[in-house]
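Input: one structure, supplied below.
What you see is the complex with one protein chain gone and the rest in place.
After this line comes chain A, so read on.
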Amino acid sequence: MAAVLEPYIYEGGIHKHSLILELLEDLGGYLVQKTSASTEVTLVMLIPKKDVHLVEDLCKKLLGKLTSAPLTGTEVAVVSPTLASHHLPHSACDIAEYLRRGGANTNMIGLARGMGRRVALSADYERRLINEHDVAVFSFGTFKDCIINKKPKLFEGIEIPIVVTGGPNIRTEEISGADIYVGGIGRIAHRMRKGSELDAMDVLNEKVGEIVNLKRENIAKDPLAVLPARLMKEVQEQVPDILNVLTPAPITLQLDGMRIKLPYDRYHEAVGNIEFDEGFLLSDAANILPSKMKDYILVKIKRRSEVVNI
C-alpha cells in the first residue's frame, strides 16, 4: 500500500534548502515544482502524511514557512471571455494568482469570441484545450442576466468540472452547466486587495478544493495504474532532456496524468518507453497524446481496471 501523500508549499531562503529536498527524498515524497527567485525559493511538495512533522521541524529550523496547498498536482484553466482589458489583468489574473497560492498550476485561456451576450461563442479547439485540464474556472462579469441566460452556452462541450465566478450573488442551480458558482468576483478594474474581495477569493479556492477532492475520491475508487508524482520522477530520470526545458513547470501534474513540455513528435516514443520497476512500460499504462497546447505531450494515466497485466 502506497503512503498517503499530503501537498505542501515551502517558502523560504535558498540557503540550505537542499536539506529539505534530501529529507523529502529519504521519506519517499516528491518535489512537484521548484521556483527560485534571487535568494528566495518556493518548493511545492508531496510529503508522506505520517512524516509531515519531520519536514515541518526542518522548515522551522531554516526559518521558512510550510503551508498546506490542497490544489497541488492540479492544472486549472482560468477562462476569460476574451483577452481584452475588460477582463484582464483584473480579475482573471488575480483569480489565477490566488489559485496558484493554493498549489495549482494555472493556465489563462482567453476565448477568441467569448465576449457579449448573443454573440458569445467558443471554438472546438478552445473546448478541447480546456478539456485537457482538471478544472475550468470561468471568470464572468457583473450582470446576473448575462451569467444566467447568456454565458452558459460557453460551457457546451466542456467535460471537466466548471467553476463560475461573477459579481452578483446567484445560486449555483440557476446557472445551467455550472458545478459551483462563486459570487463577489465580477468585472473589476483594480487589483483585488479589499477585504471582501480577498474573502471571495478564499471561498473560490475552497470551492475549487472541494471539486478537486471529489475528483480525487472518484479516482481513488478505481486508482490510477501509476501515481502522477511517481511518473514525474521517472520522466526526469529516463527522459533527461526535460531538465533543459526552461518553462516554470516543465512537467505539469494533473489529477489523472500530466503535461510534459517537450515536442510530441520527437519525444512521445521516449516517454512511452519509460520503464517501471514492476516491469511494464508507460505506453501500457497510459495514453500518450499530442496536447492542444503548443506541441506538448499530454499523458493520461489509465485506471487499474483498464490495465490487467500490471
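As a convention for this text, contacts are C-beta pairs under 8 Å (C-beta built on N, C-alpha and C of every residue); 3 or more make two chains touch, one makes a residue touch a chain; residues count from 1.
The rule is short, and it goes like this: contacts and distances are computed from a predicted model.
A single chain of the complex does not appear, and UniProt lists its protein name as "Methanogenesis marker 17 protein", one of "YeeE/YedE family protein", "Methionine synthase", "Methanogenesis marker 17 protein" or "Branched-chain amino acid ABC transporter permease".
From the options A:Glu25, A:Asp57 or A:Asp145, the residue with contact to the chain not on display is A:Asp145. Of A:Pro7, A:Gly167 or A:Gly209, it is A:Gly167 that touches the chain left out of the display.
Between the chain not shown and the residues A:Pro7, A:Gly102 or A:Gly186, the one that touches is A:Gly186.
When the omitted chain is restored, the residue from A:Val4, A:Leu19, A:Leu63 or A:Ala84 that touches it is A:Ala84. The chain not shown here touches chain A at positions 81-82, 84-87, 115-120, 141-146, 167-168, 186-190.
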